[in-house]
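Of the protein chains in this complex, one is absent; all others appear in place.
We call the chains A, B and C, going by the order they appear; numbering starts again at 1 in every chain.
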Amino acid sequence: MRKGVMRPGHVQIRVLDIEEAVKHYVDLIGLIETDRDEQGRVYLKGWTEVDKYSVVLREADEPGMDFMGFKCVDEATIDSLAEDVRKLGIEVKEIPAGDLKDCGRRMQFVAPTGHTFELYATKEQTGKWGVSNVNPEAWPRDLKGMKATRFDHCLLYGDDLEGNLELFETLGFGLAEQVLDPDNNRVALFLTASMKAHDVAFIKHAEKGKFHHASFYLDTWENVLRAADLISMTNTSLDIGPTRHGLTHGQTIYFFDPSGNRNEVFCGGDYYYPDHEPTTWKAEDLGKAIFYHDRQLNERFLSVLT
Amino acid sequence: MRKGVMRPGHVQIRVLDIEEAVKHYVDLIGLIETDRDEQGRVYLKGWTEVDKYSVVLREADEPGMDFMGFKCVDEATIDSLAEDVRKLGIEVKEIPAGDLKDCGRRMQFVAPTGHTFELYATKEQTGKWGVSNVNPEAWPRDLKGMKATRFDHCLLYGDDLEGNLELFETLGFGLAEQVLDPDNNRVALFLTASMKAHDVAFIKHAEKGKFHHASFYLDTWENVLRAADLISMTNTSLDIGPTRHGLTHGQTIYFFDPSGNRNEVFCGGDYYYPDHEPTTWKAEDLGKAIFYHDRQLNERFLSVLT
Amino acid sequence: MRKGVMRPGHVQIRVLDIEEAVKHYVDLIGLIETDRDEQGRVYLKGWTEVDKYSVVLREADEPGMDFMGFKCVDEATIDSLAEDVRKLGIEVKEIPAGDLKDCGRRMQFVAPTGHTFELYATKEQTGKWGVSNVNPEAWPRDLKGMKATRFDHCLLYGDDLEGNLELFETLGFGLAEQVLDPDNNRVALFLTASMKAHDVAFIKHAEKGKFHHASFYLDTWENVLRAADLISMTNTSLDIGPTRHGLTHGQTIYFFDPSGNRNEVFCGGDYYYPDHEPTTWKAEDLGKAIFYHDRQLNERFLSVLT
Partner (left out) sequence: MRKGVMRPGHVQIRVLDIEEAVKHYVDLIGLIETDRDEQGRVYLKGWTEVDKYSVVLREADEPGMDFMGFKCVDEATIDSLAEDVRKLGIEVKEIPAGDLKDCGRRMQFVAPTGHTFELYATKEQTGKWGVSNVNPEAWPRDLKGMKATRFDHCLLYGDDLEGNLELFETLGFGLAEQVLDPDNNRVALFLTASMKAHDVAFIKHAEKGKFHHASFYLDTWENVLRAADLISMTNTSLDIGPTRHGLTHGQTIYFFDPSGNRNEVFCGGDYYYPDHEPTTWKAEDLGKAIFYHDRQLNERFLSVLT
């Protein structure tokens, strides 16, 4: 939060069939539907999130990610950060308040890897779902499915990693972890605005703008097991897991929504402070870096969406 | 981290018998001894901490806390924050580098509640203990006892809570949680510099400068159980637990070191961002706020050290 | 199961208000109501139990336990065991099939400690609740509250422990654990018909026929935490926990139903085979034997119902 970016505030995901997607994100992952808009977009959140929503589903002809937004501490911050981004030669456009329901104006730009990001400071706060802000109980009794607590981060594939590193360092992010090839070129970046192991991550890829997964946080390794059980019970397409990542050491499952978007649910993971040296993984050990137990990539890991 | 304070960096604790204390903090809690100095002080850390130490044990005639230090992002920050503290009418003295071994200069002051705090920016970094910074394994195999991962926070008792709130907000801390009496006076403050549920907390008490506990973080609720088992196996004095706090919702045990200093080990707990409204507990429900399951304070909870 | 007794098959508990009790056992503990009879008794089970019910609630003026029944492998076994019991000088009466709904005839007798037990071999089997017997899923998605998996055992207080030991050894039970006073008199018996740490347990007490608790099994220590959370959320009266027992080493919570009957939910615990020497606890360490972490009895532990 060194320059006022707090956290991943939302991600807009394209889905092929909106009702089927809502069923997946609500009944299986356990997000809460909080609103819809006249475009037909559906707004969702994890129960621990104080803002009104963190996931926006949009029906479209192709799956993938439209954009990812970071919430900043105040309106002045997004103006000054937008200026900093422009100084990098990146065009920033201001989207007026209300374009996303109950959200203030957003400063939107395309990163060197081809992904669209945005900064905003205002969104309706509805508080944690199902618990009061006075004498709050430990958790709400009516959660569904995996009981995901929050939207946590995205992993994205693209070409210009050094460009993205410069951009995110400009925004005050720290480089928590990296993967280096034998020539010490970075082939993966794990970036964080605060203490989390990652708020956004990038893996080197020949094409721009690819979407690997959106990730949701679970409380415990036991909940990761129950999530895997639910994936099986609902005949949902599993990618891999339960397992642990080497990078961040989080405990994880990858699976797919009905449109083919990859989701992750995970728990645990290392913490970061600005005085931490980046943790480095060697590209020749990428298998262990990604899937700590299997120590090899499955073929699917390399598949990404536009 | 809005004004450059990152985290609780160290606490100096007074103990009656240094070797007995080292055995407790190393063999039972699982901290690692990293050095000693010519004054006979012993330096310890949790295995995930990148700095050389976070706990300093000093042999003395009475138990208690000497001071608690916060690590800041750079030297300029501690100068400017010291200036901000002075503007509150609080005297700040600079302790030269080397007074604590391998630690830079520290800006030290006494808070309105009578506790001594300090800010510093430089300490030798030795990296996480037992794992490499390149291709790091998930955890070291040689940890002892409770396998505490880090020094996490202190809970302190004192009189002038409003004074402390002003002080810590000046330092960029957020008020994550509070307890209000029926007249809306604050009787407890849970303050955080970053995302953690608390980096330091205060409870209203007639006398100044009291020490309730120093707390260490564990990974999981299962490790809390094993910690409780070890407390019993080693015939260590238990205060309470395993249980959950209402405040922060962390899962916890309180117990005592051989000198009578209270320790906590805990896991879990809520997270905080600067746009979160403080969570409020009512003083009339303080039992549940402190011990969520028992819903009443034990008598010992009120006992504190000078 | 050496002489054909398999397991605790049911317990009939007296409650002051039947609907309030059903709410407690169903919504909080997570048992499933499977039937009622014309006397107004309510039949319940844990989801992993294959028989139709294991708990019978009967509305009465006083709380407590009416009787506890053990299921045996076949009808011939209950006749021959009844004969063995009669040889001990204990009167056995046969209760005809249908007295408990969908249950065969039961051979009922009063143990030397004054508690009523019975043996039966036939009860309608409805299979595990919520999962098929073909390709069964790992667990049903619609469980409530604590999600108790089964009725597990009772702890009872009474005077003639040696008489009970002779009785239960006659029935093929093994003495898994015992508490001995300084004169080597037994002051507690933990008895098992199979591999479980206990199917029924007795603690020495001046009066006959006292009921300490009925216990239900949970899968994990995390579920014990969530059970404790639910006790708090529902403002249920907590006795003690979460903690571990010394005896059996199970992880436990004690709490009370609305009528004042003590319940336990627990997980873990040692296993037993007939060639195991009894584990012995010394009466002078009874605090640690009962509550492994606190190492002292709370006053309530000594309170029991008629």
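To be clear about the criterion, contacts are C-beta pairs under 8 Å (C-beta built on N, C-alpha and C of every residue); 3 or more make two chains touch, one makes a residue touch a chain.
Here the structure is a predicted model, which is why all the values come from computation and not from measurement.
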item	value
Of A:D51, A:E177 or A:E222, the residue in touch with the unshown chain	A:E222
Residue among C:E19, C:D99, C:E166 or C:D285 touching the omitted chain	C:D285
Touching residue (missing chain; options B:D37, B:D79, B:D229 or B:D285)	B:D229
Touch with the omitted chain, as defined above, among B:V73, B:A138 or B:L297	B:A138
Contact with the hidden chain (one of A:G30, A:G104 or A:P242)	A:P242
On chain C, residues whose C-beta touches the chain left out of the figure	1-2, 4, 6-7, 48, 50-51, 71, 73, 125, 127, 133-136, 138, 194-196, 219-221, 244, 246, 249, 268, 270-271, 273-277, 279-282, 285, 288-289, 292
Footprint left on chain A by the chain that the document does not show	221-222, 225, 228-229, 231-232, 238, 241-244, 251, 288, 292-295
Chain B residues touching the omitted chain (full complex)	137-139, 141, 220, 222, 229-230, 232-233
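Criterion: only the chains that are shown with their structure count from here on.
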item	value
Farthest chain relative to chain B (centres taken as mean CA coordinates)	C
Chain A and chain C, separation of their C-alpha mean positions in angstrom	48
Chain B and chain C: spacing of chain centres that average the CA atoms, whole Å	44
Residue numbers of chain C (touch at least two other chains)	222, 229, 232
